[in-house]
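All protein chains but one are shown in place.
== chain A ==
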Amino acid sequence: MSLQALPLEQPRSLAFAADQRSNLVLLEADDSLVAELLSSGAVIKGGLQQPAVLSCHEQSFKLKTANTTNSLLLIPFEQVDIANAAQPVLVEAMASSQLELFQMRIDLDKLENLLRARPYTGQADAMECEDIQQSGWTSEELLSQLQAGPGELRTALQGCGALELDGRWHVIEPGYHDMFCEVMVLTAIQNGWQLPRVPLAEMVQELTNDNIDTRVSEHCLKQLSLGPPEGDAIILSNDKVSLRYAKKLLEEPRMAGTTAANFLEEWRLLVPEGIHPSIELLRGHVLLDGAGEAAEIVPFSVESLPKEPMARFKALFAARPEWRIEDLNPYLDGLQVVGQSREELLLKHCRFVQPRLNAPGVYCLR
């Protein structure tokens, strides 16, 4: 944009307008954001414990006031255009501060906690009873509790595997998802479908006989699949299906303190034909104490950890005081950061220690 100067060939008097405005606030924003603010507006959300956040459709920003000791005089351009140069140019308002924006992400921990508090359990009939809380949340309900815009919320909901049913967003209760998996595998066996390949429409149809909502079936199948359907079939992901069984197995008391070799043996017995588990898949779900097949398995899931970096590192170092980088890596997935690389995060929150020359380095809490 070219600089447009005030047309001041003749000297003009500068004066404060008699009715100077005191209700104006300056907000600094990028060009793209300015266009959105002027055409669609935004909302500012804040609370007792939460600082003010400005949310547009797709992005949110923390608001901070920047004060200046300079005086900022605001003059409308049209003031200067007045043909009569005898009239003074009027300052419409003064300012000594402006609001600045710092991009932030939606609080995924809070979103997931809200969703988990009202999961989909498949008990639609029970909802007619007024005592039982309705499952799921509408977008409006979530937007009134989260500092985020509508587009940003939708992306986050899809990212955490939520399902929209009749205008309400749900996560599937883990127990229900396990039941779904079992019924789905049994159905495949009964119909002679060879896993991991499953005919989508037929499977969904079969599952309705077990009172599973077609939308829920499609959603769960998609969540377990490798990608979009190939023709009329969906290919289940070996890793995702394996992991579902592993998680269930890890919860069993008899598995406490078991070795990697033993766990793998039990796991193989549990999974349906056509699915092949391997210890590698447990990265980010268990810690291995020791090496090789005799290593002891300790359940520790990245999914249970906070998504906010500081809280995540605190939880990690509470579990183990020292981490090798290869162990640490899977536990750094899904962290919420704006414009910070993994290396920068490690540098900020950890200390790198090499106990001896040539010994592998480890990360400790800073």
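We take it that contacts are C-beta pairs under 8 Å (C-beta built on N, C-alpha and C of every residue); 3 or more make two chains touch, one makes a residue touch a chain; residues count from 1.
Keep this in mind: contacts and distances are computed from a predicted model.
Colleague: Missing chain, UniProt name, options "Chromosome transmission fidelity protein 8", "Ribosomal RNA-processing protein 42", "quinol--cytochrome-c reductase" or "Mak10-domain-containing protein": which is it?
Modeller: "Chromosome transmission fidelity protein 8"
Colleague: Could you please point out the chain A residues that touch the chain left off the display?
Modeller: Interface residues of chain A facing the absent chain: 1, 3-6, 8-18, 21, 23-31, 34, 37-47, 50, 54, 69-78, 80, 88-92, 94, 98, 144-147.
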